[in-house]
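First comes the structure, then the notes that go with it.
Shown here: the complex without one of its protein chains, the others still in place.
Up next is subunit A:
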Amino acid sequence: MAIRWLACLPIIVIFGGVFFVNHVYPILLGMPFLFFYMVMAILFTSVCMAVIYHFDPANKEE
């Protein structure tokens, strides 16, 4: 169950990160930096949830 603590990371990335990324430049992939950062945060969230799903013993039963 310890693996579930990994879910704290995306929360920190989203809620903590916003303090440092609230600007337009650099524009990456056509997005203001603020938007680009949130897209990366979403990808990161998905990866974390996949890792948790894989290692969480609750999903091994059946």
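Heads up, the rule we're going with is that a residue touches a chain if its C-beta (ideal position, glycine included) is under 8 Å from a C-beta of that chain, and two chains touch if they have at least 3 such contacts; residues count from 1.
One rule holds in what follows: contacts and distances are computed from a predicted model.
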Options "NADH-quinone oxidoreductase subunit I", "Solute:Na+ symporter, SSS family", "Carbon monoxide dehydrogenase" or "ECF RNA polymerase sigma factor SigK": UniProt name of the undisplayed chain: "Solute:Na+ symporter, SSS family"
Since one chain has been left out of the picture, which residues of subunit A touch it in the full complex? 4, 7, 10-11, 14-15, 18-19, 22-24, 27, 29-32, 34-35, 38-39, 41-43, 45-46, 48-50, 52-53, 56, 58-59, 62
